[in-house]
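Presenting chain A:
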Amino acid sequence: MPLILLPLLRFVFATLTISFARARKLFTILSHIIDAALLSQLALMLVRGTPEMVSVGGAPAGIGISLIGDQVGLTFAVLAWVLSAAVSAYTWQDKLRPYFFLLLNLLIGSCYALSFTTDLFNAYLLFELSTLASFLLVGYQRQPRQIWASLHYLVLSSLGMSIFLLGIGVVYAHCGCLDLTVLKTIVKASPGESWVLLAGALLVAGIAVKAGVFVFSLWLPAAHARAMPAVSALLSGLVIKMGVVGLFRLGDVFPIDLTLIVLGAITGILGIVYALNSYDIKRLLAFHTLSQIGYILIGFGAATEAGRLGALSYEVAHGLFKALLFLTIGEAAARAGGSDLKTLIENKHKIPRGTRIALIIAVLGIIGLPPLAGFDAKAILEDGLPTMFLHLIVLLMSVGTVVSFAKLAPVLFASSTHRASRSRVLSYAWLGGGIILFWPLSLLLVSPAITLHAYSGLHIIEALVVIAVGGALYFLIRKRRFRLPSEIFRLETSPLIILIGFFLIYALMILGQ
Partner candidate 1 sequence: MIARWILLALLPIVAGIALTQTRRLSAIIGMGLFSLLLAAVYLLMHAPDVAITEATIGAALVTAIYVLAIRRTGRLAVVADEAPGLIAREGDSIVGLEYEILEGFARQIGLDLSVHFVPLRRVRWLVAHHEADLGAGGMVPLDSGEGALASTPMHLETGVFAFPAKRRSFNVEPIQEAPDYEGYFSELLEHDKNGTLSTAVSSLDLARVLSLGRIGASLQDLGRIDGQYGYAFLIAKQRTRLQRDYADYLTQLRASGQLADMIERHFS
Partner candidate 2 sequence: MAAIIAFVLFGIGVVALVLRRDLVIKLLALGLINAASILFLVSIGDRPGARAPIQLPGDLGIVADPLPQALVLSAIVVNFAILALALVFVMILVERYHTTDSIRIEQEMAREADDQETPCL
């Protein structure tokens, strides 16, 4: 029952928020308390070994829409709850229209539903609902650049969803069902058939547009960099992850391990390369979202227990620190008058102290300083990588992360008399606490043996060396400028690149059988 109530109650609260705008704060608190209760009930059932599973509609599982509260789904739902709480606290005192909170609730509701659903078409509708909600959220302030970024987002994501719909059609034509648990047995029984490859490639390409995979999510840098901080945090922390959860679910059914690894490596490396060359901090964060998705995909594609758990923990960890980064940078940029590095450095004394401390925690988290969230998740993930080559790629990405975040160093240290508002500090503390206490919390998700193994001396030394090397490299290359193609981000080219990406996925699936 909690499985259905979680999303539906959010939808009810969404409608209530817009009907009774005055009681918004009450509804916000109420919805979070109810969600927490429902989520803990689900977690209890999962721990007992009987994850809840329901089939909505008067048909048995496999025909009606099935929802399942398994590990992947529950992790994501908890992340959604945490980020929703953080964003609610962040916007507590802002004068925003009820419309904003309606969209927020719808977005969170669709995240809950997506994390549990095993039905392809239901997932399609949830993706579209979240697309529309975040589309409106990005353009909320009506600035032309936001509107343009939003439009770009809608066009690409709708193209991706059409490709996804074609995939659903191919699946249905051959299996006569859309439920992933049933599909799994059918696909396993017919390995290497051409329709499996076609359907898999179409579905993966469609979701990849939403999942922040580099050659597909070309709308992402603009949309994430231009939206309001609270919206960027949700987009980066949650909406992208909806696609990632979709890929996880597909990964259980279709043979796409190799595809995920290669896509992960591409998006990881290219994201870093673009991030290195970004001096607008919000844009840098947006490119980093792409690169961090790379870790998650590589971890999941490795198809080992530790890799999978590492990917899940990294998904949560990334949600925490990326949301915190966007929120703090957003406030800093608002105080400093601009989000490019120069303005931030010049006005760094205007950044409130609480914000700065939170920013430091988030940066340390993302570059993987032990024992913060980034380190823990990355270490678990690395334990699960089967080959040396993958290790090397992941190391390269870590170094790149450090190099690009070294740019922020001058902003981090200054004295300031400004103070952040209490609700904002609460929101920072909530996320920052999550980053610091990630290790004890991750014991809920990952078995102690694996977590403890992550804290071996080797990993700690590796993390410190990476940070040192990254810092040193930054001083070597910081004067260099290089031009990267920006043509691919234009509306005229990006649909073509998505189609080229489809060929790539198709080829990788043929190779990966």
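Picked so that all candidates are chains of the complex that A comes from, given by their letters.
As a working rule, a residue touches a chain if its C-beta (ideal position, glycine included) is under 8 Å from a C-beta of that chain, and two chains touch if they have at least 3 such contacts; residues count from 1.
Here the structure is a predicted model, which means the values were calculated and not measured.
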item	value
Selected neighbour of chain A [touch, this complex] from 1 or 2	2
Parts of chain A lying in touch with candidate 2, wherever the complex brings them together	121, 124-125, 128, 132, 135-136, 139, 142, 144-145, 147-148, 150-151, 154-155, 158-159, 162-163, 165-166, 168-169, 172-173, 277-280, 283, 340-342, 345, 407, 478-479, 481, 490-493, 495-496, 499
